[in-house]
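Submitted below is the structure of interest, expressed as C-alpha cells.
Removed: one protein chain of the complex. Kept in place: all other protein chains.
Our next item is chain A:
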Amino acid sequence: MNKSSRRILGPLLAGVLAVLAGPALAHSFLVEATPSSKDHVAASPKTVKLRFGGGVEPKYSKLTIEDASGKVLGEGAIGTPDKPRELSMDSPELAPGKYVVRYRVLSTDGHIVEGNYEFTVDPK
C-alpha cells in the first residue's frame, strides 16, 4: 500500500494526460445468443438466435454464418413482432467444426450494432 501510494505522487504531478483513444464506433449490446459465444454444441443447430439490449429492425439487419475460412454459409435476419429484441436465422446443416456468427443490425434508436462470435459443432 505504502509503496503504491508513493508511486502515485509522480503521476499526479505529471498532470492530466488527456489522451484521446481512437473511437471504435460500434455498439456492443448483444445480450444473449444460442448457440452462444464459444459454445460447443453436439449437433448442428436448427436456428441461430440473438437477443439484443434494445429493439432491432430485421429489415435493415443481417446475420451471417461463416465457416473457419470465412466462407458465408447462410444469411438472413428473421424477427417476430412480439419479440422486438430478437433476431434469428435458419442455420444450414453444419459439419463438426468452428463457425463464426456475424451480425450487423439496426437498433431502433437508429444506430448500427456490429459484432461477431464463434461457436463449435463438436464431432459425434
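Following the convention adopted for this analysis, a contact is a pair of C-beta atoms (placed from the backbone, for glycine too) under 8 Å apart; a residue touches a chain by one contact, two chains touch by 3 or more; residues count from 1.
One rule holds in what follows: contacts and distances are computed from a predicted model.
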item: Name per UniProt, for the chain absent here [options: "Beta-ketoadipyl-CoA thiolase", "Dihydroorotate dehydrogenase", "ABC transporter permease" or "C-type cytochrome"]; value: "C-type cytochrome"
item: Given A:I65, A:M89 or A:L106, the one touching the chain that is not displayed; value: A:L106
item: Chain A residues touching the omitted chain (full complex); value: 1-2, 4-9, 11-12, 14, 16-29, 32-34, 36-40, 47, 49, 51, 53-55, 57, 59-60, 84, 86, 104, 106-112
